[in-house]
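Mind looking over this structure? Questions follow.
Only a single protein chain was left out; the remaining protein chains are all shown in position.
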Amino acid sequence: MGLNRDAQGEAGAAVTPAGAHGGHRGGLFGGGGPTFLTTKLDFIINWGRRNSLWPMPFGTACCAIEMMASAASDYDLARFGMERMSFSPRQADVLICAGRVPYKLAPVLRRIWDQMSQPKWAVSMGACASSGGIFDAYSMVQGIDTIIPVDVYIPGCPPRPEALIYGLMMIQEKIRGETMDRRVELRAEDPYAAGAPRATPEEIAGLTGPFGNSTHQNQGSGRGPKDRVHRPADRIV
Amino acid sequence: MATKTVEFQVTRNPEAGMDFRPAAGPIAPVEPDLDSEHMLINIGPQHPATHGVLRLVCELDGETVVRVIPHIGYLHSSFEKLGEYRHWNQIVPLTDRMDYLAPLIYNCAFAMAVEKLMGIEVTERCKVVRVICMEMDRIFSHLLWLGTTAIDIGAFTPFLYAFQQREKIYRLHEAYTGARITTSATRIGGMMADLPEGWTDGLKAFLDDFPKTLDEIDRLLTTNAIHIGRTQGVGAISAEDAVNYGFTGPNLRASGVPYDVRKDRPYYDYETYDFEVPIGEHGDCYDRYLVRMEEMRQSVRILRQALERLPDGPINVEDPHISLPDKTDCMSDMESMIHHFKLITDGIPAPPGDCYFPVEGSKGELGMYLVSDGGPKPVRWRVRPPSFVNLSVIPKLAEGHMVSDLIVINASLDIVLGEIDR
Partner (left out) sequence: MSDQQKNPFEIVERGPAFSDRLEVAPPPAGGAEDAHPSVAALRERFPDAVRRAEVSAGDQHVVYVDPDANLEVLGFLKTDDAHHYDLLVDVTAVDYGGGLPLQVVYQLWSIPHRRALRVKCELPLERLHIRSVTGLWNSANWLEREVFDLFGITFEGHPDLRRILMPENYAEGHPLRKDFPLRGRFSRAEQTRRALSQDPKDYYIPEELEVGGAPSLPEALRPRTLEDGSEG
């Protein structure tokens, strides 16, 4: 196992190859760049991390049932080192947000994400969590990526257990590519951003605009008059 | 969370120098008097034992629950508002996302209600197929309830057994509708398709296999001392109260009230099937468990009879105003294609009026209330949510029990948050 091959093997799957930035090599301990020691350590740490992920199941609706099915006998998530569903956010690595997230639940989701300790990843399972799905209505968050950063989106309504397992394997793949010298950059978190939306208002407007079929959903149901009526009892502030 | 600071009265004895000793006589309250102290704890909304995103705020006296205040709405997805913007047929996909534990019951209930409003009589085959779908999903839903409740009580094995059987129903769902949970199987005036070939054999195989597993779970739980100790006498409610609080379904029957929509307001010839409605007598968690176990057995009986009488013939009504033309025709025949296009874009108009149609869902009386003003979309689509009403009783049931009993009571009500919050 040569040094070169190892370094490439580790960096091959990375989002950004570790050597692409840095470039300056400062001996065995690295002056910020990868060295023999750090890549070996990376390999061991990442191997350990990716094979003992503890998911935090944030299951709300139908997708949660599929998540339960993946943890049960037939699909058996435990094969991937994830048998310990961690119901406490402080002991969890991966947040699996499975199901619809209404605005009333948004602060809860954000708080759970803030309570998880680094390193942490987020999986958005299902159409509703990723984009609001068919629920383009007044009470629904249009994609949890407006609230927390998301690493993997799993499409489907609901995604099959295989899809969830595949999504979690993509997280494992992502971990494989992480290197120590980029740790600070990858794990940077602004403590003052806790509890605030992840996206800026412009970003939210861009992400949540109605598209496809839902743009046609503006007409009301009936044949009756559709003018607005003034209602004295309305509690608008 | 009210905590009390305990004050030690330490008197300084000047003669003793630096040696501090408490003065003789009674030390002022070392054990604070906790009788009047109540503590507030918050369970949920993200908690594994609340079966969804339910939040319970409990006021405790020691470990005894004095008061529970449930907070719901953490999964309010505005189904009813969305329904007002959709054609009748387009609402069907919404219904199975409402109760994802028994999707086909919701599909069928909605289609039946619309058919009642429009005055459509579905074909004989369709009726039996819908009965099969509904009874299959009653088992499907009760199995999930059984598994998760067993976990709450401390038994993990029934969960795995139950999910193994559920996986078989998943496969039947998938073979018929193409989806595991979000089935969307009904259409106004029929089903999306006829049963695929060999599907009934799959169901028969399931029916042969399933009672064995059920018996195994039965052996694990019914006479289990821990299970009995945790559930008997917990969360009991009298028959009178149960009716007054609006209980329906297995919860009501566990209290001894023989009200079952299938028997009392029969639809789809349920009166001609030979089955019994189990009734409990104490109205506690154990009776609710027994009633549901027996209901699964009765569902197996109904399914066997339904398979036997499944008639041949068309599954959709032959009315060009309602049923879509055959897909093959649409591809080769101009008229059929235009017809298809018209039906999809304009929808099916319903006569003005309103209609309430109840069916026996897995959680209780599931009613669909539809109001139409003559257009192809409803003015109001209201779902009478059985578990919403069932859950509203929890403050009464849990009063005076321990916190751990509260979890069992909550589990025994068999709630599904998707339908409570809608």
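Of note:
Going in written order, the chains are labelled A and B, and every chain counts its residues from 1.
Definition applied: a residue touches a chain if its C-beta (ideal position, glycine included) is under 8 Å from a C-beta of that chain, and two chains touch if they have at least 3 such contacts.
Values in this document were obtained by computation on a predicted structure and should not be read as measured data.
In the complete complex, the residue from A:108, A:150 or A:164 that touches the missing chain is A:108. For the chain missing from the display, the contacting residue among A:81, A:119 or A:197 is A:197, taking the whole complex into account.
Touch with the chain omitted from the figure is made, among A:38, A:124 or A:139, by A:139. Residues of chain A that touch the chain left out of the display are 103-104, 106-108, 110-112, 136-139, 141-142, 146-147, 195-197, 199, 201-202, 204-205, 208, 210, 217-218, 220, 222, 224-229, 231-237.
Mapped onto chain B, the footprint of the missing chain covers residues 1-5, 37-42, 44-47, 57, 59, 69, 71-73, 76, 78, 80-82, 85, 116-119, 241, 243-246, 248, 257, 259, 264-265, 318-321, 325, 335-336, 338-339, 342, 346-356, 358, 365, 367, 369, 371, 373, 376, 379-380, 382, 384, 388-389, 391-393, 421-422.
Methods note: only the chains that are shown with their structure count from here on.
Separation between the centroids of chain A and chain B, computed from CA atoms only, is 29 Å.
Contact residues on chain B toward chain A in their complex (touch as defined above): 45-48, 52-53, 73-78, 81-82, 84-86, 93-94, 97, 100-101, 144, 159-160, 163-164, 166-167, 170, 180-182, 373-375, 377-379, 417-418, 421. Those residues of chain A whose C-beta lies close enough to touch chain B in the complex are 58-62, 64-66, 68-69, 72-74, 87, 99-100, 102, 104-105, 108, 112, 134-135, 137-140, 157-158, 160, 217-224.
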